[in-house]
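All protein chains of the complex are present and in place, except for one that has been dropped.
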């Protein structure tokens, strides 16, 4: 029962011969021959409803570029997480990929030198115009002064509200400040309706916004948890109390939280542009408002998906040309109109076509106040899964906030390696 | 026994329990199929109904329009079918050696085979993926099929069956001058038909349903199997229930048809594997 590499190759060739009749695919892995256009492979995790908009974008690129043809292979995010590290780590795999929906993952791939540092930067025709891209994303993708990815998309969260429920309760406008927010949520609660639909796990993060609104945060600049600071404990206590009072549900996933709002059983929800079509389909009389102003001004959650180039690609120039086009004015306008996502560029704010689109303009308006979740925190995925999400789960189920926050702080500090 | 009153009460209790079991076993599937024809608004408005208020095809329309459907089904059949056939051949050969030939190391081999069942498959993903890379088998049929072309479970099961076949049959054949190959093909395999049929169904079903493996090995849409291709419809943030249920219904349909056609034979077949 031992396998040497030679044996492995031997049975490999034997089997390849016998199975040749089955017809293997002619996968060339993007190796560059001079003949014909350059073929680039792109792996993305854009499944579901938004996929069509990305596919149209790729089609447009291929139509307008005779010399470069991009093939997008869409697969679930967890499949990418299982295969891309090995693929890129062993010097193979796609030329381009969105390695994860979490921008913090960039650091993981840098540990194995898998990412190409993008140098085609500037305001020229085929260059990536960094100055015009969403600053939060650029900051997240820049490590030691080098840019390693561009935003494949940028989204912000806004306040969805159910106009019918608001009217029935006699509330005529969405809340404008965080205090209003809590008051309105309480006012709308009752008769089987929650004031606010909240999700704790497997979701786009909603709880960090609540903390930011109260001037709180999760991890500080020194990578140490600040959850046990007095203002954070006060904020967490306030919101956890609302949950226990039945103003918001306990323990939902993102999908369950969406279902609650779709069923007309919640008056408000913090969510991204992707949710709008589903809510309209479900027959909700939908309003989208800015997130209420917090004690330190406007703030909301921004999320961005990194689009990166393999360090081992044979076509670094063409790959970067593609990134430049993807983040360019025409592509972003097309994408925003098709998907409802705000453009990744800040210079499209005044575009009349985009301004006329309610969803796009609402979410684009929040871009300047958008903050990324756990940005730049070491091992952010673990901080989320082992520290923050369990904390929210505990305090909404009645555990003592100060104690739970102290325990979460200890855990998070161990994960980030904070020296306090 | 049937005249006994107490037995009568017992048997009606039995039927009631069986009836409850039936409802539990089947209602989820009814809900799945009818749910695939419901609109979101209908689903949210009347969660306690099993039947759509209006029938909507939007769950199926999207899937039909956006997937190379025929290709995925062919891939699924090639993957599950060819792998099952190879598995039956290789498993039965190995089981034959373990059950019918005395040789040094046979017990050790048997336990090594069984031991491979005890490690979670997920932990081997990365080494296997790297191997397939070096072989150049990613996104190919041989990459999909060959690593799966034998199974410890099948070897275990067939060995248990082969052991129960009387040795006198071998001896008689051997006196007639038959070698192992002949005994294996002419005596053991024909006698093992029910066990092989059962194993074929179990393998086919598991391979057809396998999601993780095809997702890892293939990356282009043209090489996907049906369940792997359907993962395109589960969005990260947004769930369209009808679409997901339609996908589940579609991937289940070929299996369900095969199951009900082979049901009689299958339930009988499993019943005759002679597991000791």
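We call the chains A and B, going by the order they appear; numbering starts again at 1 in every chain.
Just so we're on the same page, a residue touches a chain if its C-beta (ideal position, glycine included) is under 8 Å from a C-beta of that chain, and two chains touch if they have at least 3 such contacts.
Please note the rule applied: contacts and distances are computed from a predicted model.
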| item | value |
| --- | --- |
| Omitted chain, identified by the protein name its UniProt record gives, among "Cytochrome c oxidase subunit 3", "Sugar ABC transporter permease", "Threonine dehydrogenase-like Zn-dependent dehydrogenase" or "Alpha-D-ribose 1-methylphosphonate 5-phosphate C-P lyase" | "Sugar ABC transporter permease" |
| Contact partner of the left-out chain, one of B:58, B:71 or B:180 | B:180 |
| Absent-chain contact - pick from B:85, B:173, B:187 or B:211 | B:211 |
| Residues of chain A (touch criterion as defined above) contacting the omitted chain | 1-3, 7-8, 11, 78, 81-82, 85-86, 88-91, 108, 111-112, 114, 200-202, 249-253, 256, 259-260, 262-263, 265, 379, 381-382, 385-386, 389-390, 393-394, 397 |
| Touching residues on chain B - with respect to the absent chain | 14, 17-18, 21-22, 24-29, 31-32, 35, 43-44, 46-50, 89-91, 93-94, 96-99, 101-104, 106, 109, 112-124, 126-128, 131, 146-147, 149-150, 152-153, 155, 160, 163-168, 171, 179-181, 184, 194, 205, 208-209, 211, 227, 241, 244-245, 248, 251-252, 255-256, 259-260, 263-264, 267-268, 270-276 |
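In this section, only the chains that are shown with their structure count from here on.
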| item | value |
| --- | --- |
| Centre-to-centre distance between chain B and chain A (centres being mean Cα positions), rounded to whole Å | 36 |
| Residue ranges of chain A touching chain B (in the complex, touch as defined) | 1, 8-9, 12, 15-16, 19, 22-25, 27, 43, 45, 47-52, 71, 73-77, 79, 82-83, 86-87, 90, 92, 94, 101, 204, 254-255, 258-259, 262-264, 272, 274-275, 277-278, 281-283 |
| Chain B residues touching chain A - in the complex, by the definition given at the top | 39-41, 44-45, 47, 66, 78, 82, 112, 125-126, 129-131, 133-135, 137-142, 145-146, 215-216, 219-223, 231-240 |
